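As you look at this complex, bear in mind that one protein chain is not there, while each of the others sits in place.
Letters A, B and C mark the chains as written, and numbering starts fresh at 1 in each.
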Amino acid sequence: MKDIFVSSSPHIHSVEDIPWIMRQVIYALIPGALVGMYFFGLPAAKVIAISVVSCMVIEAITQKFMGRAVTVSDGSAALTGLLLAMNLPAGSPWWLVVLGSLIAVVLGKQVYGGLGNNPFNPALVARVFLLISFPVQMTTWLQPRPFLLKVADTVSGATPLGALKTAMFEHGSIDIVGKLNLMDPFFGNIGGSLGEISAFALIIGGVYLIARRIISWHIPVFFIGTVALMTGIFWVINPNLYANPVFHMLSGGLMLGAIFMATDMVTSPITNKGKIIFAIGCGVITVVIRLWGGYPEGVSFAILIMNAFVSLINKMTRPEKFGVGK
Amino acid sequence: MKTFKGGIHPPENKILVKDNAIVELPLSKVFFVPTQQHLGAPAKPVVNTGDTVKRGQVLTEPMGFVSAAVHAPTSGTVKEITKRVHPVTGLLAPYIIIEADGKDEWAPGLPLERDPFSMTAKELLNIIRLSGIVGMGGATFPTHVKLSPPKDKPIHTFIINGAECEPYLAADYRLMLEQPERIIDGARVVMKVLGLDSAIMAIEANKPDAIRLMQEKTPPEIKVEPMKVKYPQGAEKHLIDALTGRQVPSGGLPMDVGALVHNAGTVAAIWDACALGIPLIERITSVTGQGINQPKNIKVRIGTPLKEVFEFCGGLNDAAKIIFGGPMMGIAQYCEDVPVMKGTSGILVLTEQETNLNSYQSCIACGRCIEACPMRLVPSMLSRLGERSMWKEALDFNLLDCMECGSCTYVCPANRPIVHFVKYLKTLQREAKAKGKEA
Amino acid sequence: MHYILLIVGAALVNNFVLSRFLGICPFIGVSKRIDTAFGMGMAVIFVMTLASFVTWLINYYLLDPLGLQYLQTIAFILVIASLVQLVEMIIQRVSLPLYQALGIYLPLITTNCAVLGVAILNIQLKYNLLDACIFAIGAALGFALALVIFAGMREDLELNNIPRAFRGTPIALITAGILSLAFMGFSGLVK
Partner (left out) sequence: MMGAMLMVGGIGLVAALILGIASVTFAVKMDPREKAVLDQLPGANCGACGFAGCVAFAHELTANPEAEMACPAVNKDGVEAISDILGRSLGAGDAMIAFVRCKGSPADTITRYGYVGPEDCRTAQIIAGGPKACQYGCLGLGSCVEACPFDAMHMGEDGLPHVNEDKCTGCGKCADACPREIIALISRSANFGVRCISQDSSKEMKQYCKVGCIKCRICENTCPFEAIEVTQGNAASIDQEKCQKCGLCVSVCPTGVISSKQPPRKVQVIAEKCKGCGICAQVCPVDAISGKPKEPYVVDISKCIGCGMCIEKCPADAIERLAG
């Protein structure tokens, strides 16, 4: 009976597979991407398109070349591409985006054996690589212009965090923050990477993911909470030197990082306890870099560094097995 | 509602067979009776080729305490004692093949009528032992062993397991609905053997009519407890945890926390043995799944070939998998010559759409398996170690605590065969242990 | 605060392995298992601190007064080499399994550029004796930290489905590269 199959139990399976999960995350990223396109116009759409397509093409070519099964259809390459695009300035030249995709897919993922084997978040590896190699292109921000069809001009705007750092260096205080309307970063009317500008749109995506049980609430809440708490403490100590916690929560890549990058299943701890440790670590490093480091933004670095700790965290936070407690 | 931590909610699919009353399968012409239908030491045949046997007559004699006899399912002659493929191991195992004479004559004196409550606990225990009763939920552990706890571990909680948490299956449900007295009286016999004055009957809340009926019929000393609908609610250790709040220690037995769990079907078989003297020669099982034309709950003699069961149920249709037991822990079969056994709680025929034949990918560390694992292990790690045959490292990850319930594998989005890897690692560990003993 | 900055600076910002690229040999060689990596880290902390202490004394009380600064390198290597010998004997006595696991890498600390590096940096940066020791502890902590997290990752990587060509040292080097990218985020933290 060759048409009868035999396998180990169980013989039924949940419908939620990897492509399904990847699709959900992509859906959740759509609001953020739309806001990016709304404020930055066509260039933003171009960056997203190039990034997604080149990630998928590169993944297919690499897998073919390595003689492995081509798994582009599982959506993970598309997701990496979308995440990478959201981490780039809207005005990035095409070669920067393609180079980023190459780094993300080949160095970040396929070299380790593909999805599930990579210790670092591929999109972040690419972003940090580009940030260090091409600091000028990676910090040339487009001025947000809330008109979909009108192409944004190349007058570069500054990110709130960048302005903060400049003010710190030049004036030794941060009075500039007083002038910033906090509603702008909430809805996205600020300079910054394509996908990180609107906290509101990103939170909508995050709530969707938590409701769908794709991610657990632990990482976003503890990550953002740690940042808020630490910046809050320093703000209370000296509001002239340190910006207020709401500003820190809403600006830069914190929302994007905490909701979408740090929660990447492959590169975050597997237990909830581990996730909390991981998120707190991310928060602390982010704040340290933001307040005292050379870079204005530390979310990407923080997540990458904590990615390296995941193996250790997983080993430390194993659940207590049944039958030893009581 | 009482429950435990972890577990999953697979689609129940009980509707296929749940409302079909139990029907008796016509007597087969030939019976394949495996001598090993229990966990523990094998049993030795006491009949020879050509012998005439009567229904209920002893065919094998248990070797040692943890062992169980088998009995002739009908009258006829022993055609052959030979080796055939065993449904559980897939390897060749000894069988006694009986050609039925169609008269279906009882062995002398059977069935008798006696009052089990006038007998001593010791006598009852002996009857249960000689009747070849094993756990009928699928584990097939000899019942009399469970009923003989050592003196330092007295049993004070007796649980009748009517949870039937496996999807698709409804045999215990039908039994509870149609023959509640057998279960209740059997439970009272067990209570007498153990000297208990109370018992708990656990039924999953998705069987409200069974709960209602049992609440009506049970005497006050048996308490009916509705359980949350969740897999694996019917697992011994988790039932005890949910009902008493006590966890069976790792590597221990329920008796370590003073508890004993018996499946509803087992309890009914105990009644038959003690009151009527009928050994375990037939059982109730669900024949279901989209791959069978007429799903039925059947009363079937042990040793009946699968082929007859399928014929009775209208034949197969687009079958991709044949399973003994439920879809979560059942054992896949590949031929129709294997017999129904004492532990066959269900016969499932799944189509390709219902089952899962896809290949698997790398673990993406989503953590769903950890949340689902009722034993609170790290199944993702066990499967990764399994890929590398690293059983020693797997012991650190509590390999031996895994009960192979399949929850992790059910939820794994990468479709990883975690249970398969666990079985493999356990095999390696057993082999290494055996080797160590030899040396 | 000064000492904290000194430690943070040496351990994170200018991590010996990840941003100064010193001591790569034991970093790659002894990072296959966490326990040996931890043992190695401890040994390095011990050797580095002691070496800094001794070399500082030698530099300022022997070489400087005698005008023999040009002998710095050779004198330091001599001291470090004997220190490592000492540590080797102690480890062999205290923990034989650790000794066997460290294998060839223990003698290699002898000529480990990280240890020599810390000794020379101490002099170059004009640290006083306490500073020098604290700096050495910080640097060694950074080394141990990098070693341990890297060992953790490699234990996991071993279970992964890495393409044949990249298994072992290649993937370790790629990982170390990415890790060092990530550590660049700390730049500018301490001047």
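FYI, a contact is a pair of C-beta atoms (placed from the backbone, for glycine too) under 8 Å apart; a residue touches a chain by one contact, two chains touch by 3 or more.
Keep in mind the model is a prediction, meaning the values are calculated, not measured.
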Displayed chains contacted by the hidden chain, counting the whole assembly: A, B, C
Residue touching the undisplayed chain, where the options are C:Ala75, C:Ala146 or C:Ile162: C:Ala75
Touching the absent chain when the full complex is considered, from C:Ile7, C:Leu22 or C:Leu63: C:Leu63
Interface with the undisplayed chain - residues on chain B: 85, 89-92, 331-335, 357, 360, 386-387, 389, 417, 420-421, 423-424, 427-428
Interface residues of chain C (partner: the chain not displayed): 58, 62-63, 66-68, 71, 74-75, 78-79, 81-82, 85-86, 89-90, 92-93, 96, 100, 103
Chain A residues that touch the omitted chain in the full complex: 1-8
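FYI, only the chains that are shown with their structure count from here on.
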Chain occupying the most central position, where position means C-alpha average: A
Separation of chain A from chain B, taking each centre as the mean of its C-alpha atoms, in whole Å: 49
Intercentroid distance (Cα basis), chain C paired with chain A, Å: 33
Geometric centre distance via CA averages, chain C-chain B, whole Å: 60
Where chain C touches two or more other chains, by residue: 160-161
In chain B, residues with contacts to at least two other chains: 362
Parts of chain A lying in touch with chain C, wherever the complex brings them together: 66, 68, 107-108, 110-114, 117, 119-120, 125, 128-129, 132, 285, 288-289, 292-295, 298, 300-302, 304-305, 307-309, 311-312, 314-315
Touching residues on chain C, where the partner in the complex is chain B: 158-161
List of chain C residues in touch with chain A within their complex: 34, 148-150, 152-153, 155-157, 160-163, 166, 171, 174-175, 178-179, 181-189
